[in-house]
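Removed: one protein chain of the complex. Kept in place: all other protein chains.
For clarity, chains are labelled A, B and C in written order, and residue numbers in each chain start from 1.
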Amino acid sequence: MKVINIDQKKWTKGIDTLGSSYKLIGPVAEKDFHTFEILQQGQLPDMSFTNTRLSPKEVVFPQSEDMFVYSLDQNDEDCNILKEAPKDYSPRVVLGIRPCDARAMRLVKLNFDTEQYKDPYWLRLYEATTFVGLACDQPCATCFCTSTGCGPYHEEGLDILLAKDGDGFKAKVLTDKGRQLAEASGWTDTADDGGAFENARRAAEAGITSKVATDRLRQMDTLELYGADFWEDVSFACINCGTCTYLCPTCWCFDIQDEVHGKKGKRMRNWDSCMFPIFTVHTTGHNPRGTKLHRVRQRFMHKLKYFVDKYDQGIMCVGCGRCVQQCPVNIDIRRVCDLMNSYGSENACAAQG
Amino acid sequence: MQNPYLPYPVRIDEIVVETEDKNLKTFKLVFLNKEDEEKFNYKAGQFAELSIAGKGEIPIGIASSPVEKGFLKFTVNRAGVVTTHLHSMKEGDIMGVRGPLGNWYPWEMLEGKNILIVGGGFAFTTLRSSIVYMLHPDNRPKFGNIDVVYGARTPGMLLYKDELIQWEKRDDINVHITVDTTDDPDWKYNVGFVPPITEQKAPQGDENTYAIVCGPPIMIKFTQPVLEKLGYDHEHIIMSLENRMKCGIGMCGRCGIGKELVCKDGPVFTLAAINRTPREY
Amino acid sequence: MEPDRLHFSWISSAESTKFVEVVTEITEKVKALGPNTHYVKKEAKVA
Partner (left out) sequence: MIAYTDKVRQIARRLLEDCSVEMVIGFRKGSQPMMNEPCFIKKAEDADQLVWDGNCGINLANYLTGRKEKIAVFAKGCDSRNIVTHIVENKVQRDRLVIIGVPCTGMIDKRLVASQTEGEIEAVSETGDKVVVKLKDGGSTEFDRRQVLQGNCALCVHRNPVIYDELVADLVEEQTDVDHWADIREIEAMDVEKRRRFFEDLLAPCIRCYACRNACPLCYCPTCFVDESRPQWLGKGQDQIDVHTFHFLRAFHCAGRCTDCGACQRACPVGINMRLLTKKLEKDCFELYQWEAGMALDQRPALDTYKPDDPEGFIK
């Protein structure tokens, strides 16, 4: 297979060159963990990271973003009329996004890019972004990407896939966007790798030892699963914080808020979470998901059943393991997925005799 | 790329206080730009997001009918932040409308059928839209018998009273108005809750008859067995759901009932479809 | 917040003179500080 060799010198130089035509975003070491941040001139992404604490979904779906601006001054001609908020959609590149997080963007796209409606904010940022992925050669114990239709060298949603090679990288260009970026950065040194890339992929996939079964979710009856007896046990520990949803690369729920300061106002959107009681509460006070059990069940049913049924593209989870690692009370999606996937199977076997 | 979150600017043309408790007002809205009105092409049963700069948005069923041109009407209950502010607004004020949103009563399927409409309280808005649509001379021949059962707590709480009285007098629609209680000795319509009045007045269900039901949860709960008793199949009972919404276009995620989103896949569902989803509304 | 912006006093309903003195003193102190700049949100910043 033809790959592009990028040694350390070319890497540094290429990134420096890219800075003039792209906004650069990459992993940066914080106090205890890495986050994706805008890189300053001369700053290199820290490619030694395992994965970031927060997913890079913020690159295309900021936690808080402006939608519209307006004037509330009666003397203004366009008082009370909403105008598009000024936004920056200039080209940008995410360096070092993990394949799971890139695939997550494709899953989220199903929500924001529909036949009937297109979410302009998400889509414009997505289109403005080139995704340079970094293959995972050392997965965590909580990684179960290979069970979710993804993998440590998965290419979906990426424009370039990098794999570590000594202190440099081997690169596989996957799209036109990727080609443009490779040219702009001067990463053009193509050579045959003698199958090394493929071998590394196989080795990395074999390194993912955590597995979940999802094969029966589709055929499962929604209401039976909804009424399953394990939800009380699963949800008991939950404290209904938003950690799992905010860290998740595939969670997309949001809230729309107006904020006024003096005579100027803006309509903005912020991440929201199905874990919060106020997410669904009606003005009357009635809450269709009024208990913790309702909300925990909603999160898992959405990811592992409703989404599966709605799009037929597998589960709404890429196996990044962030929620498993950071849940304050250790609610583990792998355990819940297994409970759901195997629900009623004993009876089914009994029925078959 | 068209921005589906951007409301069309509209002017409040007229405000009518509908009920004696003054908590329900009907707002007649006129588009500031003619081309927006043309884009806002709706069917009876759809809703829209009413947008007030600085306050937010609120999803409200469209009470005007597609056969009424030049304006939109929304009947709004004063309840939360946005609706309370809306109630304080005056004729001539500028606000926004985003839509039309959601699906509609399945008019294509309902052609040639008898229609029973059951409504309660202030959930009569899209039902009004539907009645006006069906009674339009161009449309009336497309439908069989039309029966309407509409109830409110008291006579003073009925919406669209003038129209109700007009419809009641017509012979191409059977309107059964009812109130829970009244001390008006001259009240000449029914007294009683919607479910028993439906049982007394509504036609039997058959394969050519559909019921459209919209009302408070308690009314729906007790009307459902009545309709079953009258022989209505769950596929023939059509309902409009409400849930907390923000985006109205199926993206923000909060109004889901199972895999269906009330804002985009609904708000109109058959009872049969609702029975297949978790009851999270 | 600057300490001079917050003030607690115990004034009996009979002590009108003290009330005037205290209010005048506080008003002058706050005027001297000028408008508050800490924790004033002029526009929501998005991240």
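By our rule, a contact is a pair of C-beta atoms (placed from the backbone, for glycine too) under 8 Å apart; a residue touches a chain by one contact, two chains touch by 3 or more.
Predicted model, so just to flag it, every value in this text is computed and none were measured.
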| item | value |
| --- | --- |
| Omitted chain's touching partners, listed by label | A, B, C |
| Of A:M47, A:L123 or A:C140, the one touching the omitted chain in the full complex | A:C140 |
| Residue of A:Y70, A:F276 or A:Y306 in touch with the missing chain, whole complex considered | A:F276 |
| Residue numbers in chain B that touch the chain omitted from display | 80-81 |
| Interface with the undisplayed chain - residues on chain A | 30-33, 53-54, 63-64, 138, 140-142, 233, 236-237, 239-243, 245-247, 255, 257, 259, 268, 270, 273, 276-278, 324-326, 328-332, 334-335 |
| For chain C, the residues touching the chain missing from this view | 2, 7-10, 22, 38-41, 44-47 |
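Following the convention adopted for this analysis, only the chains that are shown with their structure count from here on.
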| item | value |
| --- | --- |
| Which of A-C and A-B has more C-beta contact pairs | A-B |
| Distance from the mean Cα position of chain C to that of chain B, given in whole angstrom | 53 |
| Chain A and chain B, separation of their C-alpha mean positions in angstrom | 39 |
| Whole-Å gap separating chain A and chain C, where each centre is the average of the chain's CA atoms | 48 |
| Sites on chain C touched by chain A in the complex | 41-44, 46-47 |
| Residue numbers on chain B that touch chain A, as the complex places them | 1-7, 9, 51-57, 79-80, 83, 93-96, 217, 242-244, 246-247, 249-259, 264, 276-281 |
| Complex contacts: residues of chain A adjacent to chain C | 62-66, 259, 261-262, 264, 266, 268 |
